[in-house]
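One chain of protein is taken out of this complex; the other chains stay put.
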Amino acid sequence: MHFASDNTSGAAPEIMAALIRANDGYARSYGADAAMDRVTALLRDLFQSPEAVVHLVATGTAANALAIASHCPPWGAVFCHTHAHVAEDECNAPEFYSGAKLVLVPGNHGKIAAETLGHALATTGEGGVHGVQRGMLTLTNVTEAGTVYSPSEISALTALAKAYDLPCHLDGARFANALAATGASPAEMTWQAGIDVLSLGGTKNGCLGVEAVVFFNPEKAWEFELRRKRGGHLFSKNRFLSAQMEAYLTDGLWLRLATRANAMGQRLAAGLAAKPGVTQAHPVQANMQFPMWPEGTHARLERGGAVYNSIPVAKGREAARLVTSWSTTEADVDSFLAAF
Amino acid sequence: MHFASDNTSGAAPEIMAALIRANDGYARSYGADAAMDRVTALLRDLFQSPEAVVHLVATGTAANALAIASHCPPWGAVFCHTHAHVAEDECNAPEFYSGAKLVLVPGNHGKIAAETLGHALATTGEGGVHGVQRGMLTLTNVTEAGTVYSPSEISALTALAKAYDLPCHLDGARFANALAATGASPAEMTWQAGIDVLSLGGTKNGCLGVEAVVFFNPEKAWEFELRRKRGGHLFSKNRFLSAQMEAYLTDGLWLRLATRANAMGQRLAAGLAAKPGVTQAHPVQANMQFPMWPEGTHARLERGGAVYNSIPVAKGREAARLVTSWSTTEADVDSFLAAF
Amino acid sequence: MHFASDNTSGAAPEIMAALIRANDGYARSYGADAAMDRVTALLRDLFQSPEAVVHLVATGTAANALAIASHCPPWGAVFCHTHAHVAEDECNAPEFYSGAKLVLVPGNHGKIAAETLGHALATTGEGGVHGVQRGMLTLTNVTEAGTVYSPSEISALTALAKAYDLPCHLDGARFANALAATGASPAEMTWQAGIDVLSLGGTKNGCLGVEAVVFFNPEKAWEFELRRKRGGHLFSKNRFLSAQMEAYLTDGLWLRLATRANAMGQRLAAGLAAKPGVTQAHPVQANMQFPMWPEGTHARLERGGAVYNSIPVAKGREAARLVTSWSTTEADVDSFLAAF
Partner (left out) sequence: MHFASDNTSGAAPEIMAALIRANDGYARSYGADAAMDRVTALLRDLFQSPEAVVHLVATGTAANALAIASHCPPWGAVFCHTHAHVAEDECNAPEFYSGAKLVLVPGNHGKIAAETLGHALATTGEGGVHGVQRGMLTLTNVTEAGTVYSPSEISALTALAKAYDLPCHLDGARFANALAATGASPAEMTWQAGIDVLSLGGTKNGCLGVEAVVFFNPEKAWEFELRRKRGGHLFSKNRFLSAQMEAYLTDGLWLRLATRANAMGQRLAAGLAAKPGVTQAHPVQANMQFPMWPEGTHARLERGGAVYNSIPVAKGREAARLVTSWSTTEADVDSFLAAF
């Protein structure tokens, strides 16, 4: 009954099998392996974006920080949600790589509201050189609150940024879960909605450790390569990243894994909804949920073998943080509900 | 006949087997996995250093840059060989992470000469705040020229740095090859010779992508953890790094793999020594060699299927760069010599 | 009728006279001039801090950014008010110099409330390496809202930070105005109230361009010197900084100038209080005030020759920002009130 994080799961069998196959023989290093070309071709096809450029890194923080640094100058403002992963969980990596300043935009349930963003955009950089300038927008989908932006919601936010000619980034550490939750196509959720660069997560959804950075506008791609190397994120044996990503994207595996994780989330939420005194801090739309429950529940669940974290959701109030993954089984969910 | 780099080889079967075992079930993330504790215990034992602290990253550049940044302030001088990997092959990563300046110390065959280092140390920082201050020493073993420092050579250089209280780092991307070449113990080659922090390479010697940073003086280890996260180098599924490193260090696998790579280097060098007109740019002591040969040889080798690079060794002169690895076979060497 | 900023004023006659005297003959460069020693002696005496170390720079942003960088590691949180100068008016300089992250702490009238700071301190860095760690506290006195902390208010805030062993910085761009407003001694307002390092402003209060950074704990002073040089802030002809600061501190000039600026602020506030429909956005305690007035007033004032800025004080509401200085005359104030 592991619900602490989708990164406590292992890798899906298809991914491990691909890794083993990739180990055969010699391969060119530093991204010149043949599998890397196939990854690019797959992503161009899946995203209907024939010019897209793709580079791989091994962690989500690297993907985000490098994508941001490639699009925002050191005197720029990166508009992000107050509780975005880039703001709270990356120990300053985006600032380290870019030199820029994160401007925190609040909003309910992990989502930036258009009005709030509009105000932040309008009031930034108005003081000339004294303050940071409008730099870029970064959104997260699935959000840190487990909620999901629809393509039209993303479009509405990126349109505000585009009015100032700002590039837009999407932190898609759980991108497949967002697609599975909305039924949107990869293109609809990204470049058709105004996204210029995507961090496409594999690690949390069944890979060992791989993230793709997808540039729909390839202009910044060479700069990214230099920043990646300078950050120590270029793998010599890149084949072990490309093999994961290739298998992940082949025959819809990524969406199957995410669909399962989301479905287990729904099953868990449905079960909890039937329990007295349980409320969800945020709508349950993908594979994370934040239920609050009566005193004594936590001790009971822990005795029953449930593993998960609790986090503050407001001053003085805590919620459980339950994450389902590709490897969560119906039995896991049902045991949890039984222990409840 | 792949001699381009030890990073065009795949992973050793024992490493892959360990990775597959590690994939079973759930594991705590971000380095709290049980295998990580075993890695630390193994390294403490192998290095006879019961207080050593160990952290893993996935690339050699990350290991070096983070180790240096943890030991040198932004106004410090990092003394390194003119052709050190940190100087020539990491696209400014050490400077990016540390803010420090590399001070290049020349020396024959990739090795810093004591007198040269002494002069560099004596003349740095003498101008007060106007120039960078003495910061730290970083050595590489096996060197970029394929030569090997003995423990006493390392001691002689670190002693010069210690006279100024400087910390000393060893870039051991090919550390096992250096041990195999000299017969020195891990302790003799590191802390007993004045090394404070080691980048212990796994990737080039049979792993998929893992390097250990070993702190013999644990004082800087927490800072390293924060720098690692801030650099995006903390793996959520750290078990896939620790599994590699555990297998690598178990039952002497790392030394067996390196011994084989070195032996193939010797076999190749012996064969080349018998060819007319071949000279080595540097003594052949581990698994890299830099032969220079008569015109026409390269074309013949290429037609024969040999894969390798050429690099400038002096103004206007090139040498081949031949690297053997754990996976190089006697047949590979013999075919190369036959094609010659 | 210049009320746009205290930095549109020139330098006080005593300062100019000192500068002219300082120009005579040769002087050692880079801070080794004799006047620099006298500045240190003066400040040690005025602050009753015989071990204090003093360095000069020419801008307030340099003073703040260097003081912060000398006390906060790159993975640290700098707690400051939401509208602090370091947060809004220095174009990322504190982050550039330190690598740290500013954590914005709201509070009424430009002042941090103890409860709010306590919450921010308690909740920062609790996530281990994933977020920035508690780093330091920086306060501003006079605040950006023109209000003044008393020594006991500063003590209350620094005590919260000291509970976590954090260093505390005071941005005293208008430090003399704060002393004049409260009657507190320099020592009471700083080290006796828990301040470790002070940016002591001269520029806004009658100098041409000089700020002293005063270290009550001299441990970081050498690091500061290196950071200052590395930032390009060490003057070769330092005598022209030390001459200003020496004159500024001699015979109470700094306090006389600030007292006059504050008195003119009070005169202006008293006059405005008598006007119908005028309210102050913040209490008027030093030399800045933020009155809001009936429509049409601004046009009338502008026609009358008044020069000042307006700034947003809340969503959709603007206030005038009127700053008096050492050079503001009673006639200036009275003309302004007459034009009203």
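Read from first to last, the chains carry the letters A, B and C; within each, the first residue is number 1.
We adopt the following convention: a residue touches a chain if its C-beta (ideal position, glycine included) is under 8 Å from a C-beta of that chain, and two chains touch if they have at least 3 such contacts.
Note that the coordinates shown come from a computational prediction; the quantities given were computed from them, not determined experimentally.
Visitor: Looking at the whole complex, which of C:A18, C:M36, C:A65 or C:A212 touches the chain that is not displayed?
Guide: C:A65
Visitor: Of the residues listed, B:R21, B:H130 or B:R300, which one is in contact with the missing chain?
Guide: The single option touching the absent chain is B:H130.
Visitor: Tell me which of C:G10, C:P73 or C:G127 is the one touching the absent chain.
Guide: For the chain that is not drawn, the touching residue is C:G10.
Visitor: If you put the missing chain back, which residues of chain B would it touch?
Guide: Here the touching residues of chain B are 74-75, 88-92, 95-96, 99-102, 104, 119, 123, 127, 129-132, 312, 315.
Visitor: Could you please point out the chain C residues that touch the chain left off the display?
Guide: Touching the missing chain: residues 2, 4-5, 7-11, 16, 19-20, 22-30, 57-66, 90-93, 96-97, 203-204, 208-209, 226, 229-237, 239-240, 307, 327.
Visitor: Under the stated touch rule, tell me which residues of chain A contact the chain that is not displayed.
Guide: Residues 30, 73-75, 128-130, 133, 223, 225-230, 234 of chain A touch the chain that is not shown.
In the analysis below, only the chains that are shown with their structure count from here on.
Visitor: Tell me the shape of the graph of touching chains, choosing from line, ring, star, complete and other.
Guide: Graph shape here is complete: every pair of chains touches.
Visitor: If I average the CA coordinates per chain, which chain comes out farthest from chain A?
Guide: Greatest centre separation from chain A goes to chain C.
Visitor: Between chain A and chain C, what's the gap in Å when you average each chain's C-alpha atoms?
Guide: Using C-alpha averages as centres, the distance is 42 Å.
Visitor: Round to the nearest whole Å and give the separation of the Cα centres of chain B and chain C.
Guide: So the centre of chain B lies 50 Å away from the centre of chain C.
Visitor: What whole-number Å value describes the gap between the mean CA coordinates of chain A and chain B?
Guide: Centre separation, chain A to chain B: 34 Å.
Visitor: Scan chain A for residues touching two or more other chains and write them down.
Guide: 90-92, 96
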